[in-house]
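All protein chains but one are shown at their positions in the complex.
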Amino acid sequence: MGDVGHGTVSAVTDTPTARLLLTCPDRTGLVAKVADFVWKLNGNIVHADQHTDSEAGVFFQRVEFSLQDVNVGRNELAQRFAQLADECSMEWKLSFSDEVPRVAIFVSKFGHCLYDLLARWRAGQLACDIVAVISNWPDHADTANHFGVPYHEMPVSAQTRAVQEQAVLRLLSELDVDLVVLARYMQILGEALINAFRSRIINIHHSFLPAFKGGHPYAQAYDRGVKLIGATAHYATEDLDEGPIIAQGVTAVSHRDSVGDLVLKGRDLETVVLARAVRAHLAGRVLVYGHKTVVFD
Amino acid sequence: MGDVGHGTVSAVTDTPTARLLLTCPDRTGLVAKVADFVWKLNGNIVHADQHTDSEAGVFFQRVEFSLQDVNVGRNELAQRFAQLADECSMEWKLSFSDEVPRVAIFVSKFGHCLYDLLARWRAGQLACDIVAVISNWPDHADTANHFGVPYHEMPVSAQTRAVQEQAVLRLLSELDVDLVVLARYMQILGEALINAFRSRIINIHHSFLPAFKGGHPYAQAYDRGVKLIGATAHYATEDLDEGPIIAQGVTAVSHRDSVGDLVLKGRDLETVVLARAVRAHLAGRVLVYGHKTVVFD
Amino acid sequence: MGDVGHGTVSAVTDTPTARLLLTCPDRTGLVAKVADFVWKLNGNIVHADQHTDSEAGVFFQRVEFSLQDVNVGRNELAQRFAQLADECSMEWKLSFSDEVPRVAIFVSKFGHCLYDLLARWRAGQLACDIVAVISNWPDHADTANHFGVPYHEMPVSAQTRAVQEQAVLRLLSELDVDLVVLARYMQILGEALINAFRSRIINIHHSFLPAFKGGHPYAQAYDRGVKLIGATAHYATEDLDEGPIIAQGVTAVSHRDSVGDLVLKGRDLETVVLARAVRAHLAGRVLVYGHKTVVFD
Partner (left out) sequence: MGDVGHGTVSAVTDTPTARLLLTCPDRTGLVAKVADFVWKLNGNIVHADQHTDSEAGVFFQRVEFSLQDVNVGRNELAQRFAQLADECSMEWKLSFSDEVPRVAIFVSKFGHCLYDLLARWRAGQLACDIVAVISNWPDHADTANHFGVPYHEMPVSAQTRAVQEQAVLRLLSELDVDLVVLARYMQILGEALINAFRSRIINIHHSFLPAFKGGHPYAQAYDRGVKLIGATAHYATEDLDEGPIIAQGVTAVSHRDSVGDLVLKGRDLETVVLARAVRAHLAGRVLVYGHKTVVFD
């Protein structure tokens, strides 16, 4: 009865593709220009999606094309595109499906999101290398070890915060980390880290933002008597819980549910919503635009 | 291919039932006391549901029992129960399935919830009499007329608000209205009306409360870049959008959706969520408890 | 508090757009060819979406472009595209946002989908002209009349089926109907009608297809004890309930729900799912591919 498949990850083992994410002021002919650029390289567009915010006059596009018959190297490709981008005042990002991003997962006491990400990763469902688990507690060393990922216990106190922040930054730099995932990490990040990983830190907040910002969202939800609870994955910014939203989910609750029940139901949401956001980011499908995101399907 | 059925409304035409909604401090034997009370009347419990908030030590119950073989009249029944209620310090409400509640619908410019409720009502799906449509605009007179419901145009301005409020109260009193439904009514209700219809005014707010309170929730949702939008049906209280929540729903949105698209998607939510709340209220399934509700299934 | 907006319909009143739906064998440069075609016309692509079924080697695309500065007439435009289409062995369809499709709604006894479509239409949410309501019963004449749509009572019996079918076809032809919507129409359509309106008849089936095909799906669902019920909008084909699926929805049910309750809950699903499918079709976003659909967002 076994369906066999590895979903979006399969791209890693197939012919590599290039993925262009770009945004610029809208004008006539942008789609044609980009398509023409790819054509002239002998690239075959396997997926392209664009969106125009007609009110704001802004154009967004994601183009993924096969590198199989492309007649130039990757650096050359990037340089050529830079010219087009310049002409059109584009902000852009180029990535390649066979360049596997390096991910560090941060966690505090609650380990369900950590577990879930590691299990998906081992099952071949996350197109990345998980190179470190970082925690302010020792609790999850065993788990990280089971999955063969180095565990870094880095406790934080009021006194050590500034120093520890520097140590974390050094570690991320040494490990050449591309993406930080806050899998229920309960410490506030410093400005230096936020800036160094702008749009590259994904946090899971256990409420349907903007409802129930800040601490104890399930207790807040219980007190308000809502009939649905939610979870929100977003990029971390200086303003806690205000960063660009990548994915959200909700589930039904009732008067029967205690705060503890909400916590329990919420965990399923948190894992699924966080994993969805991480997968979208890893596939180069998320474009940050002001304090919002464009998530291409 | 026609399934035939009228759902919860069928109770109206079957043997009438009594519905007790009650809440009191929790203590041993409450379920037994109430069950015993019904048994001694020769009533048959067709549905009973209880809930204990063990933290707060509060007991909630809904009991519905057939009146077929009940050997006392309705007044006598109520008087007898009052004794038991007294003993246990209960707050309680008794209603009968064949006493059809009288409903007034308030509406402003947007008619989709009005339409939806009237169409459900005509299809025999709302166990009530809709006795009036009240609006601060003339727009929906035709619609009300089509469904055979009197339309009362009662415009409101800063000058006339106080006087009009009195007129509305008189009208509701003359019509012997049991429940007011605010089907996208865009005027703030005065204190007198709120007080006279405490826990008997259902409003639909077009967001997932407590997110996006106040005006223009779809525009707020668009600006924040959420990935889900919602609707909330709640009892109206002095604090706008803070009343006890009865029902909520959400639907997925994306960067492709303009504010106009959110409005469009939200309408389907609003009609469904409002109708669900109205049906629960009409079936005597909603118990208000502080600023929260217990909604028995 | 009124958000103002008309969603997808707004396109009708703005600058008209052309919408190309096309499919062909996949090959390098297709996106570029089409984009280049539009550019040379001086069209501005406002939305483009493509999909490649890499297993089957088939390419699908929807391109919508503004006609504001387009320098040729519509016939000329179509002729020019036909050449490109020929080169690439495309099947294609060209429509214009200001050419309002003409719709006939078929209905039997249950009027909730009819009502819902008419109410949406009046509210400016369906980009079409509803030119006829056709029914084998007299029940909904009043409703059609209220919305200003001619009502055609066309009863069907075993004896009259063949003749009536011809009459229906003539009527649809006289009215120049583009799309037929079966809004809980409980008669089987003849082959001639199916053929004449291939991929232009949308039916709503009250189950989550392929579960519970055929008659009495809610009774079937009740008997099987499922915990979710569904509705499916699909194009009608010779094989009942086997046509290409456009949209589906589900809602939770429990042991408490009688068949009548399922019917009631299902109605909300049916209206929403059918309306979603009709809107997608009217916006030229549905491409039929074998017995499946590609529904562009």
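Order of writing sets the chain letters: A, B and C. Residues in each chain are counted from 1.
Note that a contact is a pair of C-beta atoms (placed from the backbone, for glycine too) under 8 Å apart; a residue touches a chain by one contact, two chains touch by 3 or more.
Remember, it's a predicted structure, so these values are computed and weren't measured experimentally.
Colleague: Touching the absent chain in the whole complex: find that residue among B:V46, B:A82, B:V163 or B:I188.
Modeller: B:V46
Colleague: Can you list, in ascending order, the subunit B residues touching the missing chain?
Modeller: The list for subunit B reads 27-32, 34-36, 38-39, 42-52, 54, 69, 252, 297.
Colleague: Considering the whole complex rather than only what is displayed, give the residues of subunit A touching the chain that is not shown.
Modeller: Spelled out for subunit A, the touching residues are 1-8, 10, 108-112, 115-116, 119-120, 123, 125, 142, 146, 186, 206, 214-219, 254, 256, 258-265, 267-268, 272, 275, 297.
Colleague: I need the residue numbers on subunit C that touch the omitted chain, in ascending order.
Modeller: Touching the missing chain: residues 51, 53-55, 60, 208-212, 224-228, 230, 244-250, 254-256, 258, 289, 291-295.
Everything that follows uses one rule, which is that only the chains that are shown with their structure count from here on.
Colleague: Compute the distance, rounded to whole Å, between the mean C-alpha positions of subunit A and subunit B.
Modeller: Centre separation, subunit A to subunit B: 42 Å.
Colleague: Can you check how far apart subunit A and subunit C are, centre to centre, with Cα atoms defining each centre and the answer in Å?
Modeller: 36
Colleague: On subunit B, where are the residues touching two or more other chains?
Modeller: 254, 256, 258
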